[in-house]
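What you see is the complex with one protein chain gone and the rest in place.
So, chain A:
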Amino acid sequence: MHIVHRPEYGALMSEPLLQAVNLHCERDTRTLFRQLSFSILPGTVTRVEGPNGSGKTTLLRMLAGLNDAWAGELRWCGAPIASQREEFLRNMLYLGHRPGIKPLLTPLENLRALMAGRRPSPDAVLRQALQGTGLAGFEDVPCRNLSAGQQRRVALARLLIADEPLWLLDEVFTAIDAEGVKALEALLQQRAAEGGAVMVTTHHDLALPDMHRLTLGAGEASDER
(Lines give C-alpha, C1' and ligand atoms only; values in the text may rest on other atoms or scores of the structure.)
Protein backbone atom coordinates (compact mmCIF):
# COMPACT_ATOMS: atom_id res chain seq x y z
CA MET A 1 0.00 0.00 0.00
CA HIS A 2 1.26 3.40 -0.87
CA ILE A 3 0.97 5.86 1.92
CA VAL A 4 0.80 9.47 0.95
CA HIS A 5 1.87 11.50 3.90
CA ARG A 6 2.63 15.10 4.48
CA PRO A 7 5.86 15.83 6.30
CA GLU A 8 5.48 15.84 10.04
CA TYR A 9 5.69 19.27 11.46
CA GLY A 10 8.94 19.76 13.25
CA ALA A 11 10.60 16.83 11.57
CA LEU A 12 13.39 17.25 9.08
CA MET A 13 11.81 17.11 5.67
CA SER A 14 13.06 15.49 2.54
CA GLU A 15 9.99 16.04 0.38
CA PRO A 16 9.93 19.17 -1.75
CA LEU A 17 8.64 22.21 0.05
CA LEU A 18 7.48 23.87 -3.10
CA GLN A 19 6.59 22.27 -6.41
CA ALA A 20 5.72 24.02 -9.61
CA VAL A 21 4.00 22.01 -12.31
CA ASN A 22 3.70 23.24 -15.89
CA LEU A 23 3.75 26.92 -15.08
CA HIS A 24 2.81 29.16 -17.94
CA CYS A 25 2.98 32.91 -17.84
CA GLU A 26 2.45 35.59 -20.41
CA ARG A 27 3.00 39.27 -20.01
CA ASP A 28 1.90 41.81 -22.61
CA THR A 29 1.43 39.07 -25.26
CA ARG A 30 4.97 37.78 -24.65
CA THR A 31 5.32 34.27 -23.28
CA LEU A 32 7.76 34.47 -20.38
CA PHE A 33 7.86 30.75 -19.74
CA ARG A 34 5.79 27.72 -20.59
CA GLN A 35 5.67 24.25 -19.09
CA LEU A 36 8.07 25.27 -16.37
CA SER A 37 8.27 22.61 -13.69
CA PHE A 38 10.62 22.47 -10.76
CA SER A 39 10.83 21.43 -7.12
CA ILE A 40 12.39 23.30 -4.26
CA LEU A 41 13.83 20.94 -1.66
CA PRO A 42 14.63 21.86 1.91
CA GLY A 43 18.31 22.63 2.37
CA THR A 44 18.89 24.10 -1.06
CA VAL A 45 19.71 27.46 -2.55
CA THR A 46 18.24 27.96 -6.03
CA ARG A 47 19.31 30.84 -8.19
CA VAL A 48 16.82 31.98 -10.80
CA GLU A 49 18.81 33.08 -13.82
CA GLY A 50 18.08 34.75 -17.08
CA PRO A 51 18.57 37.99 -18.97
CA ASN A 52 16.64 41.16 -18.12
CA GLY A 53 12.97 40.75 -18.89
CA SER A 54 13.05 36.96 -18.82
CA GLY A 55 10.54 36.84 -15.98
CA LYS A 56 12.66 36.26 -12.86
CA THR A 57 10.79 38.78 -10.78
CA THR A 58 7.45 37.69 -12.25
CA LEU A 59 8.21 34.10 -11.30
CA LEU A 60 9.03 34.99 -7.69
CA ARG A 61 5.95 37.19 -7.41
CA MET A 62 3.87 34.33 -8.77
CA LEU A 63 5.32 31.93 -6.25
CA ALA A 64 4.69 34.39 -3.43
CA GLY A 65 1.11 34.85 -4.58
CA LEU A 66 1.43 38.51 -5.54
CA ASN A 67 0.77 37.84 -9.21
CA ASP A 68 -2.33 35.94 -10.31
CA ALA A 69 -1.91 36.02 -14.07
CA TRP A 70 -0.53 32.54 -14.70
CA ALA A 71 -1.59 29.00 -15.42
CA GLY A 72 -0.31 25.76 -13.99
CA GLU A 73 -0.08 24.41 -10.49
CA LEU A 74 1.82 25.33 -7.38
CA ARG A 75 2.07 22.92 -4.49
CA TRP A 76 3.23 23.47 -0.96
CA CYS A 77 4.31 20.30 0.87
CA GLY A 78 2.44 18.26 -1.71
CA ALA A 79 -0.92 20.02 -1.64
CA PRO A 80 -2.08 22.89 -3.87
CA ILE A 81 -1.21 26.28 -2.40
CA ALA A 82 -4.63 27.65 -3.28
CA SER A 83 -6.18 25.32 -0.72
CA GLN A 84 -3.81 26.30 2.10
CA ARG A 85 -2.91 29.87 1.46
CA GLU A 86 -2.60 30.86 5.12
CA GLU A 87 -0.39 27.88 5.85
CA PHE A 88 1.85 28.81 2.93
CA LEU A 89 2.11 32.49 3.85
CA ARG A 90 3.14 31.56 7.37
CA ASN A 91 6.05 29.58 5.99
CA MET A 92 7.22 31.90 3.24
CA LEU A 93 9.27 35.04 3.43
CA TYR A 94 9.37 37.28 0.36
CA LEU A 95 11.71 40.22 -0.07
CA GLY A 96 11.12 42.18 -3.26
CA HIS A 97 12.65 45.02 -5.24
CA ARG A 98 10.93 47.45 -2.92
CA PRO A 99 12.36 46.76 0.49
CA GLY A 100 9.14 47.40 2.45
CA ILE A 101 10.79 49.99 4.63
CA LYS A 102 8.98 53.15 5.74
CA PRO A 103 11.34 56.11 5.26
CA LEU A 104 9.81 57.98 8.19
CA LEU A 105 10.31 55.20 10.70
CA THR A 106 13.58 54.12 12.26
CA PRO A 107 15.11 50.72 11.41
CA LEU A 108 13.97 49.39 14.78
CA GLU A 109 10.37 50.57 14.26
CA ASN A 110 10.36 49.20 10.72
CA LEU A 111 11.61 45.82 11.81
CA ARG A 112 9.15 45.74 14.70
CA ALA A 113 6.25 46.54 12.34
CA LEU A 114 7.35 43.89 9.83
CA MET A 115 7.61 41.24 12.53
CA ALA A 116 4.34 42.27 14.22
CA GLY A 117 2.26 40.26 11.77
CA ARG A 118 4.41 37.16 11.99
CA ARG A 119 6.40 36.66 15.15
CA PRO A 120 6.63 39.67 17.45
CA SER A 121 10.08 39.73 18.97
CA PRO A 122 11.46 41.69 21.90
CA ASP A 123 13.39 44.82 21.00
CA ALA A 124 16.64 43.29 22.21
CA VAL A 125 16.36 40.60 19.53
CA LEU A 126 15.47 43.15 16.86
CA ARG A 127 18.40 45.37 17.83
CA GLN A 128 20.71 42.38 17.69
CA ALA A 129 19.46 41.56 14.18
CA LEU A 130 20.03 45.15 13.05
CA GLN A 131 23.51 45.10 14.51
CA GLY A 132 24.07 41.81 12.72
CA THR A 133 23.44 43.53 9.39
CA GLY A 134 25.91 46.29 10.16
CA LEU A 135 23.41 48.87 11.32
CA ALA A 136 24.78 49.26 14.82
CA GLY A 137 24.35 52.87 15.86
CA PHE A 138 21.66 53.50 13.25
CA GLU A 139 18.80 51.70 15.01
CA ASP A 140 17.05 54.93 15.94
CA VAL A 141 17.82 57.10 12.91
CA PRO A 142 14.87 57.62 10.52
CA CYS A 143 15.39 55.42 7.47
CA ARG A 144 15.12 58.33 5.03
CA ASN A 145 18.46 59.55 6.44
CA LEU A 146 20.08 56.20 5.62
CA SER A 147 21.69 55.23 2.32
CA ALA A 148 19.97 52.89 -0.14
CA GLY A 149 22.26 50.08 0.94
CA GLN A 150 21.53 50.68 4.60
CA GLN A 151 17.78 50.69 3.94
CA ARG A 152 18.17 47.40 2.14
CA ARG A 153 20.05 46.08 5.16
CA VAL A 154 17.07 46.92 7.37
CA ALA A 155 14.95 44.59 5.24
CA LEU A 156 17.70 41.98 5.29
CA ALA A 157 17.78 42.08 9.10
CA ARG A 158 14.59 40.05 8.93
CA LEU A 159 16.57 37.16 7.51
CA LEU A 160 18.57 36.93 10.71
CA ILE A 161 15.50 36.30 12.82
CA ALA A 162 13.13 34.76 10.26
CA ASP A 163 11.91 31.26 10.92
CA GLU A 164 10.05 30.72 7.64
CA PRO A 165 11.45 27.65 5.85
CA LEU A 166 11.11 29.17 2.38
CA TRP A 167 12.73 32.44 1.40
CA LEU A 168 12.00 34.12 -1.93
CA LEU A 169 14.59 36.85 -2.38
CA ASP A 170 14.30 39.12 -5.38
CA GLU A 171 17.42 41.15 -6.17
CA VAL A 172 18.33 41.46 -2.51
CA PHE A 173 21.95 42.18 -3.31
CA THR A 174 21.10 45.52 -4.90
CA ALA A 175 22.98 48.42 -3.31
CA ILE A 176 24.80 46.11 -0.89
CA ASP A 177 28.59 46.52 -0.65
CA ALA A 178 31.08 43.73 -1.40
CA GLU A 179 31.47 42.78 2.24
CA GLY A 180 27.72 42.70 2.73
CA VAL A 181 27.31 40.46 -0.30
CA LYS A 182 29.82 38.03 1.16
CA ALA A 183 28.05 37.99 4.49
CA LEU A 184 24.70 37.46 2.79
CA GLU A 185 26.12 34.58 0.76
CA ALA A 186 27.35 33.02 3.97
CA LEU A 187 23.92 33.51 5.51
CA LEU A 188 22.16 31.81 2.59
CA GLN A 189 24.58 28.92 2.77
CA GLN A 190 24.07 28.59 6.50
CA ARG A 191 20.32 28.70 5.97
CA ALA A 192 20.52 25.85 3.50
CA ALA A 193 22.64 23.88 5.97
CA GLU A 194 19.96 24.41 8.60
CA GLY A 195 17.37 22.93 6.25
CA GLY A 196 15.81 26.07 4.83
CA ALA A 197 15.08 26.60 1.15
CA VAL A 198 16.09 29.77 -0.63
CA MET A 199 15.20 31.04 -4.09
CA VAL A 200 17.16 34.06 -5.14
CA THR A 201 17.44 36.25 -8.22
CA THR A 202 20.54 38.35 -8.62
CA HIS A 203 22.99 39.62 -11.18
CA HIS A 204 25.87 39.20 -8.75
CA ASP A 205 28.08 36.17 -9.14
CA LEU A 206 27.11 34.05 -6.21
CA ALA A 207 29.95 31.95 -4.89
CA LEU A 208 27.92 29.17 -3.36
CA PRO A 209 28.87 25.52 -3.74
CA ASP A 210 26.11 23.16 -4.89
CA MET A 211 23.74 25.92 -5.80
CA HIS A 212 20.82 24.92 -8.00
CA ARG A 213 20.09 26.97 -11.07
CA LEU A 214 16.78 27.66 -12.69
CA THR A 215 17.35 29.31 -16.04
CA LEU A 216 14.67 31.35 -17.72
CA GLY A 217 15.25 32.31 -21.32
CA ALA A 218 13.43 34.26 -23.98
CA GLY A 219 10.20 32.35 -24.04
CA GLU A 220 11.95 29.10 -23.14
CA ALA A 221 12.64 27.76 -19.74
CA SER A 222 14.75 24.89 -18.54
CA ASP A 223 15.48 23.42 -15.17
CA GLU A 224 19.10 22.42 -14.59
CA ARG A 225 21.03 21.21 -11.64
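We adopt the following convention: a contact is a pair of C-beta atoms (placed from the backbone, for glycine too) under 8 Å apart; a residue touches a chain by one contact, two chains touch by 3 or more; residues count from 1.
To be clear about the criterion, contacts and distances are computed from a predicted model.
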Given the choices "ATP-binding cassette domain-containing protein", "Predicted secreted hydrolase", "Amino acid ABC transporter permease" or "Heme exporter protein B", state the protein name listed in UniProt for the chain not shown.
"Heme exporter protein B"
If the missing chain were put back, which residues of chain A would it touch?
7, 9-10, 12-13, 42, 64-69, 77, 86, 89-92, 94, 96-105, 109, 113-114, 116-120, 128, 132-134, 142, 156, 159-160, 163-165, 180, 183-184, 186-187, 190-191, 194-196
